[in-house]
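Here the structure is laid out as structure tokens; the discussion comes afterwards.
A single protein chain has been removed from this complex, and every other one stays in its place.
Coming up: chain A.
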Amino acid sequence: MAMISLKKQPMPQQEPKVRATNFAEVPLGYTLEMAVHEATRCLQCQDPQCEKGCPVSVPVRDFIGLLAQGRLEESIRTMKAVNRLPAICGRVCPQEEQCEARCVLNRSGRQPVAIGRLERFIADWEREHGWVAADPPERRPERVAVIGAGPAGLTCAGDLAAMGYQVTVFEALHAPGGVLTYGIPEFRLPKDIVYADVARLEAMGVEFRYNVVVGRTVTVDALLDELGYDAVFIGTGAGLPKFLGIPGENLAGVYSANEFLTRINLMRAYRFPEYDTPVKVGKRVAVIGAGNTAMDAVRTALRSGAERAMIVYRRTEAEMTARAEEYEHALEEGVEFYWLTNPVKVLGNSEGWVKGLECVRMELGEPDESGRRRPVPVPGSEFVLPCDTVILALGTTPNPILINATPGLETNRRGCVVADEETGATSRPGVFAGGDVVTGAATVILAMGAGQRAARAIHRYLDEKRQAAAAD
């Protein structure tokens, strides 16, 4: 182990000062030499712990081993057998808590193998050098409807198409990707990467129907009974934004993070008037919340012309849920953090525009049910944070449109669809679900894992149905 460098091969990045004014991707990606060098840091463990940290059990050891030997096509094929979207996961997975957290190198005081960066490298290499062909599947007669083109739906659709099913993806918006497209900004996940993965699915025969809001345009029942689908997968995510319920929340200049990010990412409002959708970013922007969404919103605000971009959070740095890398990037780019600060009122001017955020300072009290110490207001500590844009990043819950229009689909108290963890089976036969719509807001890789398991279960369900029909 003496030969192995202490640190990961550093990732070339745009300088903070430069990148804070553009929307180009922050990390620039490894060169082939860097990637091979990093891959040789891997010990090729007998019992690779890293794979146990990955929610979909990516064959980390093998894809890195092949990469180290320069066998890139085999490396990508090994990866794709398990993970259909490595260019995306390599960029947005919380690796530091998952695969990389378990890498044995951590135990000898070294940095773990940069698994995410290598995953990204081989996927980008494939996209740039031409797709590695897969064997064409045996065609199967059944048709499956996948609802939602987010990571859960895309994964489920791809796996089913690879098994030979005819798959149609129904998406409410005019573009695929779900949060990958409308939520996660271009500088973290270029949209061309998402679209290239979708083009790949189209080449496999998956049909995409946009502008179809299931529950309104068609119902799940119509898909099954009238439109000839044999099974349905629901991957509609958790897209409904929460609001605070404080006075002033409907002033002009107050956005949900979903609205702000959708305007900029999906609609490209940062290029208004070349693109038609407008967005208003003031000189001083306050973002409420401290998760991934809040970091994305605040860094997007900086890139859209805000002179001061601030995070307002009622707890402390320790309770923040954002990924470490995003927090570091935000700090480097000059984002200001107001910890233990609770907004109580949005203040407006005479024309109904935001002019400030009234806040109260908090201190940590007794632990609450979640075990985190509950923040309590410090009496008399109210103060006003002047700002002209307020963005609420308070979390999201599943959108009820489809759920309300699907009789007999069981949901839980939090409004999530109830589905079997292993199969995605719901209370309705032939209807499967997975991703954020089942778990509530979670991660890309968990949504993909759910899509993958559901694809296998749908395959079993359709096989059994076919056999039962043949036996009759």
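Observations
Here, a contact is a pair of C-beta atoms (placed from the backbone, for glycine too) under 8 Å apart; a residue touches a chain by one contact, two chains touch by 3 or more; residues count from 1.
Everything that follows uses one rule, which is that contacts and distances are computed from a predicted model.
Chosen from "Molybdopterin dehydrogenase", "ABC transporter permease", "3-isopropylmalate dehydratase large subunit" or "Ferredoxin--NADP+ reductase", the protein name that UniProt gives for the omitted chain reads "Ferredoxin--NADP+ reductase". Only one of the listed residues, A:Ser5, A:Asn22, A:Thr217 or A:Asn412, touches the absent chain: A:Thr217. Among the residues A:Gly90, A:Gly116, A:Gly177 or A:Gly239, only A:Gly239 touches the chain that is left out of the figure. Listed residues A:Leu173, A:Ile193, A:Val220 or A:Ala297: the one in touch with the omitted chain is A:Leu173.
The hidden chain makes contact, of the residues A:Leu6, A:Ala252 or A:Leu331, with A:Ala252.
When the whole complex is considered, the residue among A:His37, A:Arg71, A:Arg110 or A:Lys280 that touches the unshown chain is A:Lys280. Listed for chain A, the residues touching the missing chain in the whole complex are 172-174, 182, 210-213, 216-218, 239-241, 243, 249-253, 255-256, 258-259, 262-263, 267-268, 272-278, 280, 351-352, 399-401.
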